[in-house]
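In this view, the complex is presented without one of its protein chains, the others remaining in place.
Each chain gets a letter, A and B, in the order it is written, and its residues are counted from 1.
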Amino acid sequence: MAFNIYDFTSFTQSIDQGLNSVMPAFWAMITEMVIIGVAILAFYALVGLFLVYAERKVCAFMQNRVGPNRVGPYGIIQTIADLIKLLMKELVEIKKADKLLFTIAPFIVIIASFMAIAAIPFAKGLHAIDFNIGVLYVVAVSSLGVVGILIAGWSSNNKYSLIGAMRSGAQIVSYELSVGLSLITACILVGSLQLSTIVESQADGWLIFKGHIPAVIAFLIYLVASTAETNRGPFDLAEAESELTAGFHVEYSGIKFAFFFLAEYMNMFIVASIGATIFWGGWMPLHIGGWGSFNMVMDYIPPFVWYIGKTAVIIWIMMWFKWTFPRLRIDQLLTLEWKYLLPINLFNILLMAFIVLMGWHF
Amino acid sequence: MDSQNKFMPQDYIPIMIQSFIVLGFVLTTMIMTHLLGPLRKSKAKLENFECGIEGMGNARSPFSVKYFLIAILFVLFDVEVIFMYPWAVNFRDLGANGFLDMLLFLGLLLLGFIYIVFKGALKWDNS
Partner (left out) sequence: MTFLFYLLAAVAILSALMVVFSRSPINSVIFLIICFLSIAGHYILLNAQFLAVVHIIVYTGAIMVLFLFVIMLLNLNTSNEPHKSQLTRITAVITGGLLLLVLIAATKDAVLIQAKNPADYNIGLVKQIGQTLFKQFLLPFEISSVLFISAMVGAVMLGKKDSKKN
């Protein structure tokens, strides 16, 4: 089995051939899909666990504290201990809650955050499903999460939850517009919605450099809007610990609460990966068109490392936001989106279109 | 690239399988936690969370209409954003004509947007 850290194509092909040689084509296909699904699930859980740890460490770093440091070296297995604790907790179902919807809500949230991962290209040849409309698919799937949040808030039959859910719904749907529009700005330059094509088009420079001014504006808007869309950072009005106690998941306990928590972190990971893939070239190393030897040096770093590195930088920026800015008010939040980001975004799209039309990009 | 690759409905079967896998994962975890965790019920525990005092009234009281307004404006703008995806993909083929078409479309939309802003639909404080 040929294993090449720079190109996974031969690796995945050899698995494909190996499976096809031992069983009929249909079952080989099904087995492959199950393997991919389980692998993504394992990746999902691992990333979720790591992000919770990273958040606590980053938060501690920002606040001049140590953070978790008791369980394992540097507290690395702290989250696993937390997970075991949450598994052992009782699932309280309060009397007034709508039992069925109360249980369904975490399912919806988890599925919505899980489905998007399949479309992300992790490295060359390591791409579960390469859709023709990859960008749209990710936008569509992640837009389902808000249904779970609204249902969670409503079924809890608690005033805090309901207020949190309404705020969260208004916030997520508003900022979804800006996320979509800033992604469109990038798509104008590439002319495709297929994520693998988008990555390959950045072989001679990342999109944020190729599209200069409008691409930078689009990236900044994407960063702000996606932070808000994942209910994080200064935009965590849905949870607002100090006023709404915990917002839409105040009545959830044990593993159900953990699912909401996990979904929040995974949504952050997904928006960071999409941002890294579209604006920073995904697994594409830092290439500058024409600088052959420079590009060769950059190619020595494996694509997977590039992808993880870029995603980690964006995640770090989002955590930085969270621990730096105070929380916005709901009217400020919606004003920011509807009166500033949305019009700026629309003009930015026209600017990008104009630049592409005149050929003023790299 | 686009013309060579055949994008078939079969591409989406993994999505179905994945959703089943994650469904199974969540279900097993829930069942496991039911088996592992304790199950003690008491009256106070099954009450709503209300910061230590007793809850008053029904939580499901009517809400501000402004949330509804945001939702309906979102639906409108979302449909408009959808129109821009095929435009963005085809922009290089359409060229200057495509630019002018979208300029007209966005201009008309901007008119509606200005109307919304001046009518005060996005104003949140009534004072």
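Everything that follows uses one rule, which is that contacts are C-beta pairs under 8 Å (C-beta built on N, C-alpha and C of every residue); 3 or more make two chains touch, one makes a residue touch a chain.
All values derive from a computational prediction rather than experimental measurement.
J.: Quick one: which of A:41, A:104, A:126 or A:351 touches the chain that's been left out?
T.: Once the missing chain is taken into account, the touching residue is A:104.
J.: Where the complex has a chain not shown, which of A:49, A:120, A:162 or A:286 is the residue touching it?
T.: Missing-chain contact among the listed residues: A:162.
J.: For the full complex, which residue in A:139, A:186, A:208 or A:333 touches the chain that was left out?
T.: The missing chain is touched by A:139.
J.: What chain A residues would touch the chain not displayed?
T.: Spelled out for chain A, the touching residues are 98, 100-101, 104, 131-133, 136-137, 139-141, 143-144, 146-147, 150-151, 154-155, 162, 165-166, 169, 173, 176, 193.
J.: Extract the touching residues of chain B with respect to the undisplayed chain.
T.: Looking at chain B, the ones touching the missing chain are residues 2-3, 6-9, 12, 58, 60-69, 71-76, 78-80, 82-83, 85-87, 89-90, 93-94, 98, 101, 104-105, 108-109, 111-113, 115-116, 119-121, 126.
In this text, only the chains that are shown with their structure count from here on.
J.: Could you state the distance in Å from the CA-based centre of chain A to that of chain B?
T.: Going by mean C-alpha positions, chain A sits 15 Å from chain B.
J.: Where on chain A does chain B make contact in their complex?
T.: Residue positions touching the partner: 29-30, 33-34, 36-38, 40-41, 86-96, 103, 106-107, 110-111, 114-115, 118, 128-133, 135-136, 154, 156-162, 166, 169-170, 173-174, 176-177, 180-181, 184, 187-188, 191-194, 197, 245, 250-251, 254-256, 259, 330-331, 334-335, 338-339, 342-343, 346, 349-350, 353-354, 356-357.
J.: Going by the contact rule set out above, which residues of chain B touch chain A in the complex?
T.: Chain B residues touching chain A: 1-2, 5, 7, 11-15, 17-19, 21-23, 25-26, 29-30, 32-34, 36-40, 45-51, 55, 59-61, 63, 67, 70-71, 73-74, 77-78, 81, 84-85, 88-92, 95-96, 98-99, 102-103, 106, 109-110, 113, 117, 122, 124-125.
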